[in-house]
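With one protein chain held back, the other chains of the complex are shown just where they sit.
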């Protein structure tokens, strides 16, 4: 059967359970926040599972509610306007519901990824959605929409690289319960790499060790550590028969730095570690 | 009966009395300003009840007037234009009244939340509404509208984080009577938390104490104290059986700071206080 | 009879004589400038009566001319464009006359309030209106309009808070005769407060004294003195039975400063003065 | 007969000879430049007669050519776009010729007033008009227009307040012959004031002296001297019976400075001079 | 037969094998990344073959897949918006698929050249395409598109001249495997020049030497070394009989620097080297 490649935004949500391993009680907290209609904020470095967690929880909520409401993801950026979220009139005269309005009307999960990138007018849209009013005013339609009970509001960002000018205002922050994310523990990360890259435990363990070394170099030339996702990519290359050193260079080291000095200083250490785990 | 989830802006106002506890004579002042048609400015930190107060007063005015006029809330931001307030022509040729025009024509309460975020052209719209002329010129319609007697103009902002560049001009400020808001007293805050989180008095008192400790840390690493709203969120988690420390971290501490140093220094103190109030 | 709440811009002008007390010969100067078709510039602090003076003169000109031409007020701001003044085509294909074109065609009084806030392209529109050509070119219509004899051009601004970057250019300034405004003398201010707030002379005198004290604090923490309008607001509260100190705080002191230090230092002095004039 | 108050841009030019007194051979130079099709640049302080000179020359060219071509004036500013000059499609589908295209097609005089205020894309429009190609490409129409022989290009600006960032580029400047303007000599200025203000010679001479004093104060607090236009305004007030000191304050001193210190230091000197010429 | 000069974007891909010489195992890595659906990032100086490599790989993938899917190249720049990538409604009411949507729907290769030049909203479009979701949300259509198996995402940039403000964020970088490009070895470069310029080996070798000298001057006045492309241009001129020194000046030295000092210091060295290889 041919796979479906096209959905309406109002119908899009995970149809099978996404793979997610709990790290530190975050599932319970998210469920209670959902039950109490408190918006949820996820904070942590890139590639540590925040977006996957949202997909997983959206799936759970749908299972629990016994009906499918959409997971509406908005990737925030500087040029995203309030109208992009709420909707606008088409030239045809029809009003096109924006993603936030879709989520409000359908009672789905509205997820603003990298919310600190958004401009104030985006942020402001979620203020009345994020307190006990749970409303969104769509001036273009001359209407006020109240979110149904199944609606929930989620945001995420990486506090590691906020610039002062891009920090969220306290009036925004103080609408949320916040869950701090970090890299998974070595055991959990090993299991994730094994499953996602399709490799053996020993190889996955070696990659976990290599990841830890790279993360230690953060601040010593590297602006950010390597995410679990990069370790999985390296694992996939190794499975395909590419030499471990080439795989780790291309998948882990090359992507994360352009700085020649940083590259060199980290590269030699990486090569030694790779060789120690993958003797030729 | 199914709850109504969709209103016209021109018909939206609280239909039951919002919960509001007076702090310091603000109800009387607001009522006299309304009677004398003096615009009202609310100043104070985030989450201390300014918006709730507006909802409460809108409800009272409607009760007193014996008819329902709308509460029109505009969340101000940098990209809000004069046309967003006044209205614009749709492609269909119909003129769409903006929220300020709706409030003027219907004689409702126009509330500009976080007014300092607005640009000068938004502010300028309210100048002739805010003096004895009480008019709004809508150039697009070629018309001048005078506000009916029930119309009133309200603005709010948090003086704590105004940047110099975003301060209101004196020609704006000197149109208003101003009411200064602050966190409620401990007794009042305890009652609010009990009612809103559905918890016992002793738990609410403990949270009030914790809130006071956190507020003391303002300036010592924290940019702003925790609002009553956050204490309520923590109360809700505790009611659901989440451990008080986890509840206070997720609901109070995690949302308000991204600064690693500030987090650590406040966290230990918080943990001690939480344990002293909630011995395990 | 129900009051009219909606006018065409081209028909809006004061229909009864606005209350205005002359301060220093400004009426004569304005009348001769009008007779000689010299544009008029009003300079002075906020709330000292500039806009009221324009309304008053517009009423006088209409009386003198024996016919009613509009008073067209434009509140200037950074986003006001030349097209906002001149007009634009609607989607329907109709050309919508902007406020400046309305004033030119109808021979009314065009008043640009806070003109220094306007961008250069607004200012430039008034250059050929402000010299002996008295013309406005409307490129969109492909036309040049000459103002009839009853047309006059007025601008106002507060020289107290011009930033260097926002100063008018000499080529603009040197088109105008300029009248400097200031706070009225104590006697005149007392009469104004009595009349506008509906209070007795002694109360109005006390408020005039309080206003003078606050104005003395300008520069010592306060960015601007309190305008007559604020004293009137305080008078209204006192008439309604609110205690003079509360009235003066809410109407005079709270609106004009957000600075905690300035607030405190002025507040104590204010309280003493209020008590000396209104012994309890 | 009722005066005509509305023209097409393509038909607007002075229909009687504007009053202009030659200062320093500029008429001859302008005529030869016109004959040789060299664009003309006028440089000098505000109010010294640059725009009047353009009107005068336009009238002369029309007389000489024996036919009337338009004088098209564009007041330059930061928001003027290339399309504003060239033209654009209306919603009706009709192409609206911009002022520059009108001047090119009709062979008129195109005058860009305060050209340094324009953005690069305006300037660039005149480059191919300002060399021997004498063409303007209108991309929207897919056409290239060559100017007829009677077309001429003029620009003016005040070199006194150019900011570095707003200076014309050499590639623009080196397309023009440039005529430097300054304030007229005392004798000529006296005659201009007499004629324009309708006053006697002795009064005009006194105002010329006062103007010279004020111009000497340039740099000592004043950013620019008083133009002839301001002296004329003062003359008109004096003719109407306003006291010379009040007239000079309102017409000359008040408009040109907002600086309190500068005002005071110049004011006393001004008062002495006025009294010496107009003893009461 | 007349050559085809016009294609649909959705049908454009190389129809003969582009000339490409492998430098360092990059073909294998790119093939495995394609097989594993990992996005590919190419990093290196201008003119070292990155874009040619993409054309070559697109041809290979089409050969391997046995069907032709498009190579969609987007040259990134600051003004490229998300809508430019996704598509927009035409005035006719038809939706015009943007290049990214074309590539997603057709399962082609989407190549963002100089990706660091793009704004955040462009970058954000590729985030969900660049992880295991492989989706693109087109809000204007209210739809979510999932990329078919043959789709792949490629980006390139020159890490040599990133400004801090234009660096990619880690959340973008950590979606890719990265291949570092550099200038080819002398032998390979000689072969490339011979083939592309149509010259003999000895001439090509001389140009390779000259290129190496120029590259050594990087940092000593030159901001970047000469690319292989410039050496090819010089080769073409020499083949046409232009003197080697003139050819090298015009093709190699003149284009790469405007700095007079740098020009002179490099020029003399260049002249000596050219003469040594091409004795007259």
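As written, the chain order gives the labels A, B, C, D and E, with residue 1 at the start of each chain.
Keep this in mind: contacts are C-beta pairs under 8 Å (C-beta built on N, C-alpha and C of every residue); 3 or more make two chains touch, one makes a residue touch a chain.
The structure displayed is predicted, hence computed values, not measured ones.
*Asks:* So which of the visible chains would the left-out chain be touching?
*Replies:* Looking at the complete complex, the unshown chain comes into contact with D, E.
*Asks:* Considering the whole complex, which of D:71, D:123, D:194 or D:230 touches the chain not shown?
*Replies:* Looking across D:71, D:123, D:194 or D:230, the contact with the absent chain belongs to D:123.
*Asks:* Which residue from D:65, D:174, D:201 or D:216 sits in contact with the chain not drawn here?
*Replies:* D:174
*Asks:* Return the single residue from D:8, D:143, D:220 or D:264 that touches the missing chain.
*Replies:* Within the whole complex, the residue contacting the unshown chain is D:143.
*Asks:* So which bits of chain E touch the chain we can't see?
*Replies:* Listed in rising order, the touching residues are 3-10, 12, 45-47, 51, 73, 75-80, 84, 90-92, 96-99, 102, 113-114, 117, 158, 161, 223-224, 226-227, 229-230, 233, 236-237, 240, 242, 246, 250-251, 254-256, 258.
*Asks:* Write the list of chain D residues that the hidden chain touches.
*Replies:* Interface residues of chain D facing the absent chain: 25, 28-29, 32-33, 35-36, 38, 41, 43, 81-82, 89, 91, 93, 119-121, 123-125, 127-128, 131, 137, 139-140, 142-148, 159, 162, 167, 169-171, 173-180.
Heads up, the rule we're going with is that only the chains that are shown with their structure count from here on.
*Asks:* As a teaching exercise, work out the groups of chains that remain connected by touching when chain B is ignored.
*Replies:* Contact components excluding chain B, positions unchanged: A, E | C, D.
*Asks:* If you take the mean of the Cα atoms for each chain, which one ends up farthest from chain D?
*Replies:* A
*Asks:* On C-alpha atoms alone, could you tell me the rotation angle mapping chain C onto chain D? Nearest 5 degrees is fine.
*Replies:* Fitting chain C to chain D on C-alpha positions yields an angle of 60 degrees.
*Asks:* Centre to centre, by mean C-alpha position, how many angstrom separate chain A and chain B?
*Replies:* Spacing between the chain centres: roughly 30 Å.
*Asks:* Rounded to the nearest whole Å, what is the centre-to-centre distance of chain C and chain E, using the mean of the C-alpha atoms as each centre?
*Replies:* A distance of 61 Å separates the two centres.
*Asks:* Using the average of all C-alpha atoms in each chain as its centre, how far is it in Å between chain A and chain C?
*Replies:* Whole-Å distance between the two chain centres: 53.
*Asks:* What are the residue numbers in chain A that touch two or more other chains?
*Replies:* 91, in rising order.
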